[in-house]
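My questions all concern the structure below.
Note that one protein chain of the assembly has been removed; the remaining protein chains are unaltered in position.
Up next is chain A:
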Amino acid sequence: MVGAACALYAARAGLDVRVVDRGAVAGGTTGAGEGNLLVSDKEPGPELELALLSARLWSELAEELGAAIEYESKGGLVVAAAPDALAALRDFAAGQRSAGVTAVPVGSGELREMEPHLASGMAGGVHYPQDAQVMPALAAAHLLHACGAPVHTGWTVTGVVRAADGAVRGVRTDRGDIHAPAVVNAAGTWGGDLASLAGVRLPVLPRRGFVLVTEPLPRMVRHKVYAADYVADVASDSATLRASPVVEGTAAGPVLIGATRERVGFDRSLSLAAVRALAAGAIGLFPFLERVRALRTYAGFRPYLPDHLPAIGPDPRVPGLFHACGHEGAGIGLAPGTGQSIARALTGKAPELNLTPFRPERFDTDTDTGTGTGTDTDTDTDGGDTP
């Protein structure tokens, strides 16, 4: 998804673009994503600024491609079961409002007007009308199609071609070299591997998530609904299983319940503990789900960097190398802002956003060597599937 957005904005900035992927379109984490375009889960700071820019760009893209990519500006609804959780949520929302987020407090009584099937007895919530949804695989495919660039699926990058002065001259692939004065690393969870081909360190690591997909239903869930503790899970640095589900209906009918967060390397094997936690959490929000059947579940690997911010922009260590990866669980939502920022950097224009917090070389100064999981060089190429 991030690569498709970079390709689109670069092509529209007048550059000659080629896209290389060792798998299929949306074959990696994109294909395992739910398509959450969220501002609601982000605290004020650089990621929220990128999310707000991206939300605006997504709505522009939706005017062009909306139906094909199943864009829905459905809004998010964060609910709190207990009064103290509600107080914390309201404080969090107040901070977001000052950063430009629309966040409307919702009383206990109004919750069921917005979501008629929600569990009774919730203390209250906050409505985020800027939250939206796309079908990520369709979005990636249609953005690539719209940009008109040749897409080489099934080509594996095996090296980065560099000149004597160290500047990038293109990439080497198993199907031949592609020459270009600039290379954008949008390899997602495998972005660290591509960086190391260019001789630089970028400590992208996988954080596994399971998603549950139900049988198709008539529209029972109107917004993206999640419990207030989801935000704490997203921001958490814990390696162990965290599961506060986001529940949402889809254009196609199934309800999606996602997602767990675990740092277990690239292990795709089924964790019944993870799906049990997802199912229990979802039933807690929407009791009718107890009798609804899950048709499938799948895992994906969010690419995260140690400070939970993506790497976006030129790499001063290798002239001509740009990074656009490490968006953790927000890559679909943050893709257009990332793509636009990369296109501006490629064409020498000032970015709309201060990219300093996303500097790819920022980890060179820390002492952590990033070898925590020992699995970050795994060459698993297949993505999950998707809702």
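Just so we're on the same page, contacts are C-beta pairs under 8 Å (C-beta built on N, C-alpha and C of every residue); 3 or more make two chains touch, one makes a residue touch a chain; residues count from 1.
Here is the rule we use: contacts and distances are computed from a predicted model.
Participant: Name the absent chain as its UniProt record does, using one of the following: "Oxidase", "CidA/LrgA family protein", "Aspartyl/glutamyl-tRNA(Asn/Gln) amidotransferase subunit C" or "ParA family protein".
Facilitator: In UniProt, the chain excluded from the picture bears the name "Oxidase".
Participant: Could you tell me which of A:118, A:283 or A:305 touches the chain that is not displayed?
Facilitator: Looking across A:118, A:283 or A:305, the contact with the absent chain belongs to A:283.
Participant: Which one touches the absent chain: A:122, A:228, A:292 or A:309?
Facilitator: A:292
Participant: Could you pull out which residues of chain A are in touch with the chain that's been left out?
Facilitator: Considering the whole complex, chain A reaches the absent chain at 23-27, 31, 137-138, 141-142, 144-145, 151, 153-154, 212-216, 252, 254, 257, 268-270, 272-273, 275-276, 278-280, 282-283, 289-298, 382-383, 385-386.
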